[in-house]
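Below: one structure, written as structure tokens.
As you look at this complex, bear in mind that one protein chain is not there, while each of the others sits in place.
Chain naming follows the written order as A and B, and within any one chain the residues start at number 1.
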Amino acid sequence: MTPTFEEFKAGLDERESRRALLTRDGRPFFVLLSQQFLRPDIEMLCDTATAIRRLDRHVDGREFLRGLLRGLRIMNLFAQPSTRTAESFIAAADKLGANSRLVSDLRTSSFAKGESIEDSVRTLSSFFDAIVTRHQDDDFAMRAAWSLAASRRPIPVVSAGSGKSQHVTQSLLDLYTLRYSFAERGGVDGKNVVIIGDIARNRAARSLAYLLTRFERPRIHFVSPDAFAPDDELMRYLHRHEVETSVHNALQPLLHDGGNGIDAIYVTRLQQEWDRGNNGIPDAGERGSSDDYVLKTEYRRLIRPDCVIMHPLPRVNELPESWEDHPGFMVWRQVRNGMWIRAALFAAMFGADGEIRARAGRLSLL
Amino acid sequence: MTPTFEEFKAGLDERESRRALLTRDGRPFFVLLSQQFLRPDIEMLCDTATAIRRLDRHVDGREFLRGLLRGLRIMNLFAQPSTRTAESFIAAADKLGANSRLVSDLRTSSFAKGESIEDSVRTLSSFFDAIVTRHQDDDFAMRAAWSLAASRRPIPVVSAGSGKSQHVTQSLLDLYTLRYSFAERGGVDGKNVVIIGDIARNRAARSLAYLLTRFERPRIHFVSPDAFAPDDELMRYLHRHEVETSVHNALQPLLHDGGNGIDAIYVTRLQQEWDRGNNGIPDAGERGSSDDYVLKTEYRRLIRPDCVIMHPLPRVNELPESWEDHPGFMVWRQVRNGMWIRAALFAAMFGADGEIRARAGRLSLL
Partner (left out) sequence: MTPTFEEFKAGLDERESRRALLTRDGRPFFVLLSQQFLRPDIEMLCDTATAIRRLDRHVDGREFLRGLLRGLRIMNLFAQPSTRTAESFIAAADKLGANSRLVSDLRTSSFAKGESIEDSVRTLSSFFDAIVTRHQDDDFAMRAAWSLAASRRPIPVVSAGSGKSQHVTQSLLDLYTLRYSFAERGGVDGKNVVIIGDIARNRAARSLAYLLTRFERPRIHFVSPDAFAPDDELMRYLHRHEVETSVHNALQPLLHDGGNGIDAIYVTRLQQEWDRGNNGIPDAGERGSSDDYVLKTEYRRLIRPDCVIMHPLPRVNELPESWEDHPGFMVWRQVRNGMWIRAALFAAMFGADGEIRARAGRLSLL
């Protein structure tokens, strides 16, 4: 019996059934939630990303990489437009030789003629070997995965950001950047991470917090307006996984009191686009972030020179350009890392990652 | 002397001049009308499609296929948006190694600056080796073919659906699916086919009927609202080609009286998008198809288990999901077949089909 969508969704709550639903032959098949990645998965993805990044530097390595997924076709179905995320996935696929298509205007598809989502996804999936999808509806990627799982020609689905809840591959690239930055300082375990912004609604911030639970004793300090503080579901999950947390509504006091102990600051934008027409919610973003959530230039003296500075972009005023020459400024590296970790994810999905790591190892690149 | 457009168009009415205008070196060059394909053409295209489909299953075959049209560039000029048809053509080209571009928003081209259609098509054609085009104007693809035929650099043109009149490649995939389904039952000759829906305006339904005339003694039973019954031109063509027809305005009596003798049922959507603002015509589609044109679940007991069930998609309510487990349900196979038959068409146009069938034959795949 094929499960109903509700059964499928309920199955994602528990670790064992989640793994059964989302992986095939030990590989990621549906990539929907940051929680689906365990520590060994993350370590292996990061190693693969590093291998790809280093192999790509020389013409031989590039040719090797471009032969791995040749002939594969990937559909990027982006109902919620995002040029940069789409281009990052497309570049990642291209690095491994796979072809991508971007389908972004769903009005031109048959949704408009009264067709069901399941029919649309299944029809389009017929021409592809994997789907990457972004949608304003929290459940869209799950629903696509569920309907394909029950079909005669199931293909992998990767969520590229769903609604306000999750942004799995953003959290993977953020984690990869943290791991890279802390390579000489004992790795991510036990680090002190500040996350600033609109936590309740920022899927990048939330997904990163979920992923940090996979490491030993991290401490997370959230800084957000009271109205956008981390939700109960997230906080319960963090506590269940023994993450030490604190919640603040202004940045300055936190840095003033303990700036020296902070290993990384993850700044995010207050997201005004969700606010339109929601009169009940304070309109925090209209003028950019208010002072309390801006990483001011003057805070440089409150933190260590090796403190990592990150931002998922786009930024408005909350991370001034004056930070660009700070030794820990990792924002542009994050962008490139997004391409490498997505390539690593494709490699893992299609079983090419072992070969990549082996070659990089043989060439002493890992 | 180059012909005027009217002369070109008149030349398409008669079999010999049509062949002279639309083929070069025995290969399809302009693909505009289902009627241009004779039985040997169709059989050969279907064999090529099967060869491609089977070669594509293994890495060697895929590499062979991807080398065939490498370096060719195909423009998909879609004035009438259709994500799925465009993606089907693009996937087909990709299977053979050709590169595709989708040009869908003609407002961004120079049409908007007062340029003639002929100039626009000719300019864009300069960068490509073939054009696939869909347009709401019945004559667009013909006009493009005509103007290119007279130029110094003529390139092939394939209609991907023009106005309400024809949808050539849809009819080829439908025919290919019928031929596949009847492979063990003597082929398409002499079969009883029911076509349900908005016949007068559904180009898929009309094109399939035209193509069935290439087979021996088929019988076609049309079921449609009176206002959308098959037009005189189509009926005359069918009779001239000795196709036995009947016309009905409700499905249930037809299946009740003779359901056991029916070999295939081709269901189509009543197309509400043409109705907007046409007050004289009953607005059949607003609520989906009315009961008389729905293939109800309860009809399963009226037809044979091996009766083929097809639909060109998108569907609304006229083909309920309960049919998906019927042994003759071929709808998803139609979608994949669209990709294979379009690849076969490209192969035939560029002279690569003989090599494909030869290789498949040598490997006992045909």
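In this text, a residue touches a chain if its C-beta (ideal position, glycine included) is under 8 Å from a C-beta of that chain, and two chains touch if they have at least 3 such contacts.
Fair warning: this is a prediction, and the values are worked out from it, not measured in the lab.
Interface note for the absent chain: among A:18, A:164, A:241 or A:315, the touching residue is A:315.
Annotation: of B:119, B:137, B:298 or B:355, B:119 touches the absent chain (contact as defined above).
From the set A:32, A:339 or A:356, the residue in touch with the chain omitted from the display is A:339, counting the whole complex. From the options B:128, B:323 or B:350, the residue with contact to the unseen chain in the full assembly is B:128.
Touch with the hidden chain on the side of subunit A covers residues 59, 62-63, 66, 81-84, 87-88, 90-91, 94, 104, 269, 273, 288, 313-316, 332, 335-336, 339. Counting the whole complex, the residues of subunit B in touch with the unshown chain are 70-71, 73, 75, 99, 101, 103, 105-110, 113-115, 119-120, 122-124, 126-128, 151-153.
One rule holds for everything that comes next: only the chains that are shown with their structure count from here on.
One inter-chain figure worth recording: subunit A and subunit B are separated by 42 Å, centre to centre, where each centre is the mean of the chain's CA atoms.
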